[in-house]
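A single protein chain has been omitted from the complex, and every remaining protein chain is retained in its original position.
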Amino acid sequence: MAGHISPKSTYYAVFAALMVGTAITVAVAFVNLGSFNFPVAIGIAITKATLVILFFMHAKYSSRLTKLFVGTAFFFLVVLLGLSLTDYLSRGLKTYPGGAAGAGYGVRTEAPAAEPRSGGAAEH
Amino acid sequence: MDTTMPVAAPRVTYLNHEHTVASWLLTKDHKRIGIMYLMVVTFAFFLGGLFATVIRLELATPAGDLVSADTYNKLFTMHGVAMVFFVLIPAVPAILGNFVLPLQLGAKDVAFPKLNLLSWYIFVIGFLFTVYAMVAGGVDTGWTFYTPYSSRASNTNVVATGLGVFITGFSSILTGLNFMVTIHRMRAPGLTWFRLPLFVWAIYSTSLVQILGTPVIAITTLALAVERFLHFGIFDPVLGGDPVLFQHMFWFYSHPAVYIMILPPMGAISEVIAAFSRKSIFGYSFVAFSSLAIAIFGFLVWAHHMFVSGISIYSALVFSFLTYAVAIPSAVKTFNWAATMYRGAIWLKAPMIWAIAFLGLFLVGGLTGLFTAALGVDVHLHDTYFVVAHFHFIMVGGAIMGYFAGLHYWWPKITGRMYSDIWAKVAAIIVFVGFNLTFGPQFILGYVGMPRRYHVYPPEFQVLNVLSSAGASILAVGYVLVAIYLVASLFYGEEAGDNPWHATGLEWTTQSPPLPHNFATQPVVTEDAYEYSQREIKVV
Amino acid sequence: MVSGIPLFPQQGSTLAADVDALYFFIVAVTAFVALLVTIVVIYFAAKYSTNDPLEVGARIHGSIPLELAWSIIPFLVTIVIFVWSADVFFDLQRPPDQTLEIYATGKRWMWKFQHLDGQNEINELHVPAGRPVKITFTSEDVLHSLFFPAFRTKADAIPGRYSTVWFTATLVGEHHIFCAEYCGTNHSGMVGKVVVMEQTAYEAWLTGNVGGGTLAARGERLFSDLACNTCHLSDGRGRGPSLANKFGAAERLASGATVAVDESYVRESILTPQAKLVDGYQPLMPTFQGLVSEENVMALVEYVKSMRVPSAAVSRAEAPAEPAKPTVPQENR
Partner (left out) sequence: MSDAIAAHAGSHGTHAHHNDLQHHFDSLEQQHEAATLGMWLFLITEVLFFGGLFLAYTLYRVWYPVAWAEASRELDIVLGAFNTAVLIGSSLTMAFAVRAAQTGKQRATVVWILLTMALGLVFLIVKYFEYKEKFEHHHVPGPNFAFEGPQAGPAQIYFSLYFLMTGLHATHMIIGFVIMAVIAWMAHKKRFTPEWYTPVEISGLYWHFVDIVWIFLFPLLYLVDRAGHFA
């Protein structure tokens, strides 16, 4: 059974990239990007995780079936988060004149429209 | 492909090659493990049935005159927990799947036999936890464990029950994992994906749901346990938490769990209908892929349990639409089963009678789902007896009837004995009639407004409730009858022979009961499943 | 005895007939499919039955056109049901502009209703026929669900936030109120009745059951008892924002976001004042969590609502007569 044997240099390179990624994510956290801090942090984490999966876990050299399973896991994770958030992110939308669906959900980040009570568009 | 070897009597079988208790408790043989699941699940089934009996007796009158309100609440909770987690979810995958799957694949065992045994022990430990919770005072949250009632208000054994469910979940995950690897890596030479029996496709799809869904219920019950036990706050509205989040997480598993219950029986039904129509299944690839489609789409519809729970109405719209999408593959399966019977040579033996009864009840169960998926109607029907009737038609009329069809079909292979065909048919008819009488009136009860989980109810609902209770007593007779003649067959049943149904499929090519390692020689597959008319030229 | 079996619930509201029409449409569709498949299966089982175990069936493997037909046709039918049901659902979820408002609280195991004119009821609710009624409610402990079978509507009562149901009752008489979400020991005892009365009888009932002033008046008393008025000065010079004309407006928050001031937001501001701080004010307000009951919060909410200058608050005397069939307002007016 001949598994793929990566050269040591690959592992050192991935390790270096992960450490740099850690440094960047800490540094960026201290820069005020407004509401973009969260997505940037997640983006860096996803990149780091991808490196670990591809090289340390040899997914890059694995069968198509293994790759499919890795994709499946993340697809259903997105389903869990995404479909739940269809509820939470649309609760602030107007359901009837002057009301939103739940406690203080009618919050939005942009300036209010001229017409009061026109309902919010999104959460924070 | 007759690979059976003539063996001098008494034959060596998986049942008689070892006799000690240890040879059972430490077995790595998938067939023996299947039987061990059968024992525990049957016990849980009659335990849950006992709770149901008391529930129906109590509801025969509008007043709460048989048991107290607290006792009643515990009864329906424990009925739900026992039936859902310890009967419906393990019944077909863990019993029939364990026994039949490696045989159908032409494998010597599942991929990880020790893991398989470990799964059984985990299952039993989880069950013991739950039984302990029941014996030590019971639990009264409903099997849905909604917060904040379960985390703050109830003063019953929520944590112990939750841990029982948590532990059992790992058994389910590991079984699914084991089967999935087995199907990928242990198929006999020549057994390509599109030659697989449809039962294998169903088990594969089920395993996918078990692997993807069960961890979410595990983390949900764990979060509930720490919230209740250590006073953490994750769903606690007092701290600003959202009780509805619990429902999202709970149903992310518990809706697909319905497909863990119903997909494997659907697979068994495909086997039975093809075998007793002596015909290739109609639209093989459509039936096969509809299993996968149900498994995947099943994860996209969970919030249809929450249309009046305070979710956004736009989200409700999305989930209602997706729910209709998942209805289609189930409909496709049903139509294909009916079409399979067209110009078949239909042999009306007991398994086929159970399968036809399944078709009738599953049809009603599936179609009434169209009501509860319809937003405008569900606002009225939600949490009424209509829902109770609907899911019993799916879970009992569908899953349990399908399980019985499969059990009757493979019983001669499992035990080597044939039960009484006539009694089996009588039992099927009794169960069918009793079932309809029990749950049919509940549709009307729900529509006229009787909420579920009611210990006492307004007197105008009594007549329908009495009908339902009467039906339940008929149903109970039917189930006890099944237990009697199946047990009797072990002692008085005729030798079944290796292939009493003249069916295709590798499991029928070995002896009954099978050899300890399944096959005398490695089977090789050269044709599609269900090739009854194999000598004729294949035309599609 | 048999005549006493209810097969159909009473149609007690304007929307009940709409729900029932959809219900019977689905009954028709499903009954047709169920009968069709049942007849086909029984016919095949009878016609092709054999006792020769070695006989084999015909060599048929499937048919793509049939598969497509019985996938696409049911899908189209379900789309019809989906669209229709969504329409009914939106009617059920969106009350008209002008409604008679009632507040309710669920707690184990009773429903408490508060009328704007100060009448309080437990497990009994008097409403006039022919006028849209909107109930704003919450729970003090666990989940409940306020269910009016005769009006075909229900919604869960969730601790920590407000839910609403609305209906225009049409059938004078008494109808059930149920708790539909399991809530513990006496869940099945958490029932009541809604008494639908003719307008004149309703007026008489209201005057015969006057409580201690209107709900808003009770809220005003609480407003000073709890010393809210020491900061929330109406001229806007207080340490807290003026509440005059606030209800229904959009409030700018310290975080830069804006929030629509509705019942839920007022409730949240009383119980967790720091959650959505108004722009330009210090986070000085203490929480009233645990100090004010949900019923009193509702009185305060109603008082804040009454501070609108051209009062649009609907009270019994000045409410215009509503048409029996309310029109659903346009999305953005």
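As written, the chains take the letters A, B and C, and residue 1 is the first residue of each chain.
Heads up, the rule we're going with is that a contact is a pair of C-beta atoms (placed from the backbone, for glycine too) under 8 Å apart; a residue touches a chain by one contact, two chains touch by 3 or more.
From a predicted model like this one, the values you see are computed outputs, not experimental measurements.
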{"item": "Which displayed chains the unshown chain touches", "value": "A, B, C"}
{"item": "Sole residue of B:Leu59, B:Leu191, B:Ile211 or B:Val308 that reaches the chain not shown, by the stated touch rule", "value": "B:Ile211"}
{"item": "Contacts of chain B with the absent chain, listed as residue ranges", "value": "107-109, 111-115, 118, 173-174, 177-178, 180-181, 184-186, 211-216, 218-220, 222-223, 226-227, 230-234, 236, 238-242, 245, 248-249, 252, 517"}
{"item": "Residues from chain C at the interface with the omitted partner, ascending", "value": "255, 272-275, 283, 287"}
{"item": "Interface with the unshown chain - residue positions in chain A", "value": "1, 3, 5-6, 8, 11-12, 14-15, 18-19, 22, 25-26, 29-34, 37-38, 41-42, 44-45, 48-49, 52-53, 55-57, 62-63, 65-66, 69-70, 72-74, 76-77, 80-81, 84-85, 88, 123-124"}
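Here, only the chains that are shown with their structure count from here on.
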{"item": "Chain at the geometric heart of the assembly (C-alpha centres)", "value": "B"}
{"item": "Shared-contact residues (touching 2 or more other chains) in chain A", "value": "95, 102"}
{"item": "Sequence positions of chain C contacting 2 or more other chains", "value": "93, 160-161, 275"}
{"item": "Residue numbers on chain A that touch chain B, as the complex places them", "value": "65, 72-73, 76, 79-80, 83-84, 86-88, 90-91, 93, 95, 101-102"}
{"item": "Complex contact set, residues of chain B against chain A", "value": "184, 212, 216, 244-245, 248, 252, 299-300, 302-303, 310-315, 318-319"}
{"item": "Residue numbers on chain C that touch chain B, as the complex places them", "value": "1-2, 4-9, 18-19, 22-23, 26, 29-30, 33-34, 37-38, 40-41, 44-45, 48-63, 66-67, 70-71, 74-75, 78-79, 81-82, 84-93, 108, 141-143, 145, 147, 149-150, 152-156, 158-161, 163, 176, 178-189, 191, 272, 275, 289"}
